[in-house]
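A single protein chain has been omitted from the complex, and every remaining protein chain is retained in its original position.
All chains are identified by letter, namely A and B, in their written order; residue positions are counted from 1 within each chain.
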Amino acid sequence: MAQTQYAIRLEHVTKTFGGVAANQDISMQIRRGEILSLLGENGSGKTTLMNMIAGIYYPDEGQIYVNDELADIRSPRDALALGIGMIHQHFKLVDVFTAVENIALGLPKSERFDLRRVRDKARAICEKYQFALDLDQKVYEMSVSQKQTLEIVKVLFRGADILILDEPTAVLTPQETERLFDVMRNMRADGKAVIIITHKLHEVLEISDRVAILRRGCYVGDVVTADATEASLTEMMVGKKVELDIERPEPKDPVRRLAIKDLTVYNAEGLKVLDDVSFDAYGGEILGIAGISGNGQKELLEAIAGLQHPAPGSDIQFFPPEQEDKPMELLGKSPRAINEAGVHLSFVPEDRLGMGLVGSMGMTDNMMLKSYDAGSSPLVDRKAPQELAKEIKEELGVVTPDLNTPVSRLSGGNVQKVLVGRELAASPIVLMTAYAVRGLDINTSYTIYRLLNEQKKKGVAVLYVGEDLDVLLQLCDRILVLCGGRVNGILDGRTATKEEVGLRMTNLVKEDAEQ
Amino acid sequence: MTKATQTVHEPLLRIAKRDGIPFGKKVLIRAVAILLALVVDALFIFFVTGLNPLSVYGVMYQGTFATPVRFSWALRDLATLLCVGIALAPAFKMRFWNIGAEGQVLIGGMATALTMVYLGSSLPAPLLFVAMFAASVVAGALWGFIPAWFKSRWNTNETLFTLMMNYVATSIVACLTNIMRGQASSLGTLNKATKAGWFPVLFGQRYTINIIVVLVLTFAMYAYLKYSKHGYEIAVVGESENTARYAGINVRRVMIRTMIISGAICGLCGFLIVAGKDQTISTTSAGGRGFTAIIVAWLAKFNTFYMALISFLLVFLERGASEIASAYSLNEYAADIITGVILFFILGSEFFINYRVVRRGETHKEGK
Partner (left out) sequence: MSSLIAWILRAIPFGTIIMYGAMGEIVTEKSGNLNLGVPGIMYLGGFAGFASAYYYENLTANPNPVLSVVIALLCALIASTLGGLIYAFLTITLRANQNVTGLALTTFGMGVANFFGVFILNGSSYSAAPLANKAFAAKIPVLSGLGTVGQVVFSYGFLVYAAIVLAIVLFWFLSRTRVGLNLRAVGENPATADAAGINVTRYKYVATLCGAAISGVGGLYYVLDYNQGIWATTEQIEALGWLAVALVIFTTWKPLNAIWGAYLFGMLYWLYQFLPSLMGISVPSYATDLIQMVPYVVTILVLIVVSLRRKKENQPPASLGIAYFREER
């Protein structure tokens, strides 16, 4: 077999989900002994593409060549047999097992089962790549970075020489990231092909030999890292500005409604997900919140809504209408208490059916999710919610067979209309939306933009967490950029450029100053 | 590699979740399941006993419908079983696995019996009934509260906890009846002379009150789950605790409150059994209904009227089986077999309501 330079070659690969092309006619190559960065915005199709190489998905069209032979990869097993291993963002580990046991899981039957031999072989791998991993430690006792190391060892143990890492640094501290990069360099020196999916430009520049860029499911091209700069990469990643023609009225006498100060939140694993976040939000304006997903957006909104437990020293103040001089502390209040204090806070969460709505209930019952407790009667009043449901159905054109059809049976766009409709009907003073147009078609998206603008004109303080930079730049008055749980600048939506926002999303400005 | 075709990726039969199913089809699937079960049962009857299954089913029918009295017995048994099912409905709707109804009924019945015996001579009848009612409800509620409290605090597994609580209750009942009976070999009928604490005879039967109470409860629980704020909270918590928190619902409080209600109604059922049906108490007073009712509640998807239907089916089978037993000198355990088979078929039929089997090549919507 003639060894050529390509470990993997993709030719005209296309994958479609429910009519939407996640990957469109992609052709690219990965060489042995190189580290390739796969760069792209959220939803640009990076993970889907790699999943096809790893056997999770099967391409609709196109071919995958591994070591210059046409390969038919139908399962992760097939992929491993070809020497391809992928480390997913969500680890596939059994918590109560030790590292060795996890490595031994699903080993081929042809091998004699001997945990000691597994341990010896795993230890050899650890030594070779200088992993600091206690092989007899239980997974639940491990840090995120140790779990990730274990996943890498698992893949190497199976003899993988093509490694795909899906956003490996998202969960790591800078020191851990450095260590991971050392490992990757070792693997490169060992002749392995390494692909890293990432958004962080400085990491791309630091670790990779070559960068391949995807945008909206299409292959934009590749550049040798040495020839690239953050600016050039950002431009390739975000593309030219697209005119969306979204209305943006001037804010009319904005009044301060929220003052967030030093907001810090730790997640269940004890990681800092929000770090000293401070900003003000004003009535009559839309404050956009930009950032790669998982950089604290979810926690920020949930903290304001009373669903998180911020660390001591944090502060969230609300300034009631007509009584702006009497700020009210929201911190420590439950969602119910916030509501009862007269703070009309509407929140469209990211997880529509898992948090914002009850999937098994119809529109009517979902209308009263936050208001069912009003009044002193022990019975729920379905008359008003039903009227409201009817209104929303008509005004927003919700397609549903019946007001009592479980909302989980509606299409994604209709689900979102129900949720947004309910939250707007509560006549909010503050309105928070997370990924309000994700997965929606153009028409529905524009309906949502229109509704948000209507709220803005009414003097509502709107917080809009979004992922599409074009939308953020054309809808929002100000754009707060979150990066690694920190505020990485608040820009004027009218003057900011796409590149500027993109850069701030991927790179802490303060760090730049230090470098 | 060249041999590989698309077929490997898409198996011949694939299972997909249904988006929903018309009411008529649902009923049809269940009816077919019960019919199949009856056929299997008929085969069983024929091969084991050599009897004509149809005539056996005919005799079974007699068990419930031969005379008005038999029908009223069936209603009495139905009331008892349904009462436990009603008690379990809110807990199960909240996805709280209360396997402890047996114990909650027993402890409620025990509290009733104690009140009956020790206050029977000192309290006037109306007050005595109030005291019995209160004692049973409090005892049952306590039995529901304990596992709920631990679950809400430390997420202690409620299935196993409530299961164990059954046997704690059984021991307590055994101990107390032992004390109460003194030297006698069994407890016997309580307050036999004074009939204090016995429900009055209504329309010829003492258990008429049981039937009325359960009838009221059937409507009340249906309304509670469907129209009350509590019922709404239960539905939200059962669906998603995340959503409940988002809506500002205090999940812990709802959990404890619901289990207190569930246990209290079980306790009330104990009250009905002692005052309206048996006039005594023993470790077998609940008679396994605590377990059967779980199946009733689950199959009816917590709709109390469906529960009444399913309870009726089970009681009908039970009474029919004892009728067969005496008619053909078989034994009553046939009821358990017939019931078991029917339950298996109904449980299995749920699959065809919730899922559909997609054949290869059939067009289907891509899963999310």
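Going forward, a contact is a pair of C-beta atoms (placed from the backbone, for glycine too) under 8 Å apart; a residue touches a chain by one contact, two chains touch by 3 or more.
These numbers come from a predicted model, not from an experiment.
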Partner chains on view for the chain not depicted: A, B
Candidates B:Leu163, B:Val214 or B:Ala308 - the one touching the absent chain: B:Leu163
Footprint left on chain B by the chain that the document does not show: 15-17, 48, 97, 99, 150, 154-157, 159-161, 163-168, 170-172, 174-176, 178-179, 284, 288, 291-292, 294-295, 298-299, 330-331, 333-341, 343-344, 347-348, 350-351, 354-355, 367
Positions on chain A where the hidden chain makes contact: 75-77, 92-97, 101, 104-107, 109, 113, 115, 138, 140
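Basically, only the chains that are shown with their structure count from here on.
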Interchain centroid distance [CA atoms averaged], chain A/chain B, Å: 46
Residues of chain A touching chain B in the complex: 17-18, 58, 69-72, 74, 305, 307, 334-336, 339, 347, 349, 351, 354-361, 365, 368-370, 372-373, 377-380, 382, 405-406, 409
Chain A contact footprint on chain B (complex, rising order): 1, 4, 8-9, 19-20, 227-233, 235-236, 239-240, 242-243, 245-250, 365-366
